[in-house]
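All protein chains but one are shown at their positions in the complex.
Note that the chains take the letters A and B in the order they are written out, and that residue 1 is the start of every chain.
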Amino acid sequence: MRSTIRARSGRVLAIVGLIAVVLAPAMTTVRAAEGDLILKVGTDQEFSGLNPWQSVYVVDYEIFTLNYDLLVGYDENLGYTESFATSWTTSDDGLTTTFKIRPGMKWSDGEPATADDAAYTYQLVIDAMAGELTMGSGYIDGYLSSAGLKSVTATDPETLVVETATPTALLIPAYVPILPKHIWEKYSLEQIANAEADGFFANDPPVVGTGPYTAVEYEPGQFMRFARNPNYWGKQGAADEVIITHFENNDTMVQALRNGEIDYARGIGADAFDSLVGEPGITTVEGNANGYSYLTFNGYPKAIEGGGASTRAVADPAFRDALAWGLDLPQLVDRVLAGHGTPGTSLLPPFQAKWYVAPAADVQRSFDLAKADEKLTAAGYVKDGSGKRLDKDGKPITLRMTWPASESELATAAQFITEWWGDLGITVTAGVTEDETLLVDLTPPEAEPPGKANFDTYMWGWVGDVDPNSLLQPFITDEIGGSSDTFWSNARFDELFKLQGQTLDETERKGMLQEMQEIFYREVPNVPLYYDAELHAYRTDRFGGWQNQPLEGGTPLFQFGPLGYTLLTAAGEEPSASPSEATAPSAGASPSAGATGSPTGGTSSNTGLLLILGAVVAVAVVGTLVARRRGAKATEEE
Amino acid sequence: MATRFILRRLGQAAVTILLIVIVNFLLFRAMPGSPDRILARNPYVSPQAIQQTRERWGIDRPLIPDQLVRYVGATLQGDLGFSFAQRGRPVTDVIASRLGPTLLLFGLGELLAIWIGLALGAYAGWRRGGPIDLIGNGISLILYSMPYFLLGMILLLIFASTLHWFPTFGMTTIGARFDSPVAYVADLLPHLTLPVATVALGLIGQYSILMRSSIIETLSDEYITTARAKGITEDRILRAHALPNALLPTVSLIAINLGYVVAGAITVEVVFNWPGLGTLTVEALSARDYPVLQGVFLVLSISVVLANLVADMIYGRLDPRVRS
Partner (left out) sequence: MTTPAATVDLAPLAPTAPAEHLFRRIVSRPDGLFGLVILAVFTVLAAVPDLLVGPLQTAVTATGGRLQPPSLAYPLGTDEIGRDLLNLTIHGTRISMVIGFLATAITIFIGGVIGIVGGFAGGRIDAVLMRITDFFLVLPTFVLALILAPIISDVIGTGSTMLGIRTTLIVIVIVVGITSWASCARLLRAQTLSLKERPFVDRARVIGAGRTHIVVRHILPNVVNLLVANAVLTFAGAVLTETTLSFVGLGDPFQPSWGQLLNAAEEVGAPNLGAWWYFVPPGAGIVLVVFAFTLLGTALDDLLNPRRRTRR
C-alpha cells in the first residue's frame, strides 16, 4: 500500500511538472495586443444590458453615454454643452424648441448621423406614450414624458424641432441617448421596449453609436469591453479601450485596484477607502452624493382595513418634527458612514448646487432629546406613569422600523434610532425586510393592485438626476399609488411642482424650489438622514488628466457623460488644450482588433476549457490504467 | 444489468424531477418579487403603466392554475423565463454561460479529492492508530470542520495577498486577450490553483473520514480474518478485498453528499470571485433575480438526481445484491 501511494503521487508530480515546464514560457505572454492602452474600471453594480431603455443603475447610464450622445451634454460644471446638438433655442411661448444638429457626424459604422436619428429616437417615446406603454425600466422615456413631449420633426438634416404640451424646463436636460435609426428601425416598438418580447433587441455588440467608445464585447454579469470609436466628432481620450468590470465582492475590487489590475474603482467601502488614502500611486476622491438615505413615516391620512400604520401619530407633522429632534444625524454620519457623508437637511442634496437651500437657522433642527420631549408633550403626546409615550388615542406608541436587505448599513442606523427614541418613551421594533416584500408592504390602496401600506416607519434612499425634478416628484399627491412612500399630500407643494417644471428662468425656478424645500422641512414627510458620499479611487501610474465632474465635489467617472474619459492622458503626458472644445476626430485613431467581428477571447476560452478538461480526463484515465496494471502484476506474483 | 432495474430507477428519477419543477414554481411564487418591481420606485411611471406592463409580462393572471401550467409547460420545453436583472436575457443563457467555470472548478476539485481523500482514508483506516492515521485523521477533521469559505479566505490571505504567488481573484486576467488556447490555459492555471485547492482540501477532509470509517468497518468482517488465515498478504487483502467493499458505501455517500457540497462550492466561488454558478447564485440573490435563482435551483436539483442515478447504477454494477 505504501508503495502504491508513493508511486501514484510520484506520477502525479511528474505530470504536473511536465505541464508546468511546457507552459512556463507561455505564462509571460498574457498581455493584450502590444501598445494598446486599456482603461480598466471596476464597479459594484450589475449591468442591465446594452439596450439603453432598460437602464436602471448608474453603470447602465455610464454605458450608454460612452456608446451614444445625448442631444445636450454636460460640461465640467454640469452646465449644458454641445453634444449631438450644437445649439438650441426655445420659442417665446415656450412650446417649441429648435435644436441645431452638428454637421458631418458619422455613426461608428460610417453611416451619416443627422437630425433624422434624433427624431427617430424621440418619436419612439411619443409612440410609447400614445400606446400608454412604458419603455423598459421607464427612466429614459420618463424624462421626455415628464417634459410633455408632443411631437418631433427633423426639418432638415441639421435641424430638429420639438414641441411640448406646456412650457418645460425638462426638455433640454432630458437624459436620452440618440440612437442610430438605420440599426434600430428594423425592430418594432414592442421589441425595443419589452425585454420579455419575442425578438427583443438586446443591442448586443458591436454597438453602433456616436459616442467616444462603443461596446465590442459583453460578458453579462462580468464585464463589458469598449473600443475607440474612429468616427467620434470630439476629442478622444488616451485610452484605446475601456473595460468596465463588475465585482460582486467590494473587497476584491479594492484588492484589484491595489494590485494594478484595475485603474478605477467606484463604490468602495468606507474603511477600505480610508486605508487607500495616502497610498502611493493611488488617488482617492470623495464625491458629493446626488441623493440621500432617509427615514420615512407612513403618512397615510385614513385608517386602512387590515393594515396601515399602528398609530395615527405618524401622520401628524408635529409628531414627526418632534421625533426628528431626536435624531443625531452627525453621529450617524460618523458611525455608519465613517464620516463619509453630510448630515441630511433638505430633500435636495447639496450636490444640486444651483437649487439647494439649507433650512433657515431658526427652523434648523439638531439633536436635542429634551426639546424633542417638550415638543411631543406640547403636541399632545404625553408619557404615562411607566414612561411610555401615548398617542392621542391613549395607546402606548410602538413603531415598527424596517429597511431593505440590500441596504445593510441601515441596520446600524436602526440600532441608534431605537435607542434615541427609546429615551423618548417610544418603543421601536426594528428588523430587516426583503426588498420585494418591502415594496409590497409599502403599496397603498390607490395602487394597482391595491396594497395595505402596512408599515410605520422605514428607511431607504433616493438618487437624483442632474435636474432636480425627479427628486421632487415622489412627494406630490398624484404619486400616491406610484412612487410616493410617504403618502403625504400638500396642495401648495403640488402647485409649485407643476410650475417649476415649466419655468425656464432659473432664478424664478429657484424661488419655487426654495419654497418647496421649506414646506418639506416643516412638514417632515420623511427625514433625510444623510447624503452618503461617493467613494471612488483611481491609479495615477498609467493614466493622468483625471478631472472631477463637477469640478467641485464630483468624481472623474460615473457622473454625467463621457467627459472624464475624453480628458484622460497617458501618465506623464501634459493634458492638451481646453477640454470643452470639440475638435475634429484625431487622425491617428485606428480601429483596434476587437472593433469588428467576434471577440477572440470567447473562442479561446471554450477551446482552453476543453483542453483542460481533456487533459484532466487523460491524466485520470492513464493513472487508473497504470494503477490497475500494477495491481494485476502484484496479484500475479502470488 | 437488469433492464427492469434501470427502467425503474429512470422512472423514479423522472417523477422526482417533475416534483422538483412544481415545488420550484410554488416556492418562487410564494416569494414576493416580480419584474415590475423595477418600475415601483420610478417617479416617471404611472400606476396605469405599471398595470399595463404586468399584463404584458403575464404576471397578472391567477397563480393556479394559469401560471403554474404555463410555468411547467415552459420548463419542460426548456424555457426558464427571463432574468430580472440582466434585462432580456433568457435564464437558460445566463446559467449556461456560468456552467463551464463551475464544472471546471468543481470537477477538478472532486477528482483530486476523491483520489487523494480516498487513498488517505483507506491508508489511515488500514494502519489504524499509526502515525499516518493520527495525523491524517486529525488534519482531515480540522479541514472538515472549517467552512469552505474560511479555508478559502485563509489560503487567499497567505498565498495571494501576502506571498503574491497567485492572483487574488477571477478566472483570467481582466481584459487580457489570448492569441492561442495555450496562452489562455497559461493564464487560467494560476487563477485556478487556489480555488481548486480550497475545494479539494475541504472535500479531502470529508472523503478521507468516510473512507476511513468504511475501511474500519470492512476490516472487521469475517472474510478478512479468513483471508488472513489463508496467508494472503496485507497488500493484496487491502486492494482486492477490503477496498472494493469499503468503496461501495463510500460511493453512494459521495453521491448523496453532492447536494451539500454544492453549498461549499458556492461560497468558494464567492471568495475567489470565480465566475461560476456560485457567484451567479449570490449575485442573483442580492439582485433579487428570482427567475435565475429558480433556474439554478432546478439545474442543481436535476444534477443531484442524475448523480444519484449514476451512483445507483454504479452501485448496482458493483454489488449484485442490490439489483434483486
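Keep in mind that, in the parts below, contacts are C-beta pairs under 8 Å (C-beta built on N, C-alpha and C of every residue); 3 or more make two chains touch, one makes a residue touch a chain.
Every value quoted in this text rests on a predicted model; they were computed, and no experiment measured them.
Within the full complex, the residue among A:A272, A:A372 or A:L471 touching the omitted chain is A:A272.
Only one of the listed residues, B:L150, B:A176 or B:M313, touches the absent chain: B:L150. Seen across the whole complex, the unshown chain contacts subunit A at 249-251, 254-255, 258, 269-272, 275, 335, 338, 400-402, 405, 408, 411-412, 415-416, 419, 429-434, 436-437. For subunit B, the residues touching the absent chain in the complete assembly are 16, 19-20, 23, 27-28, 30-32, 128-129, 141-142, 144-150, 153, 156-157, 161, 202, 206, 209-210, 213-214, 216-217, 219-220, 249, 253, 256-257, 259-264, 266-267, 270, 281-282, 285-286, 293, 296-297, 300-301, 304-305, 308.
Here is the rule we use: only the chains that are shown with their structure count from here on.
Each chain gets a centre from the mean of its Cα atoms; for subunit A and subunit B, those two points are 34 Å apart. Residues 1-2, 4-5, 8, 23, 26-27, 29-33, 38, 40, 46-49, 51, 54, 56, 132-134, 136-139, 141-143, 145-146, 194-197, 200, 202, 219-223, 225, 241, 243, 245, 247-249, 252, 255-256, 259, 261-262, 406, 434-437, 439-440, 446-448, 460, 470, 473-474, 479, 481-483, 485, 593-594, 600-601, 604-609, 611-613, 616, 620, 623, 631, 634-635, 638 of subunit A are the ones that touch subunit B when the two sit in their complex. Remark: subunit B residues 31-35, 37-53, 56-57, 82, 85-89, 93-94, 97-98, 100, 103-104, 107-108, 111, 115, 119, 122-123, 126, 161, 167-169, 172-190, 232-236, 238-240, 270-271, 273, 275, 279-280, 282-283, 286-288 touch subunit A in the complex.
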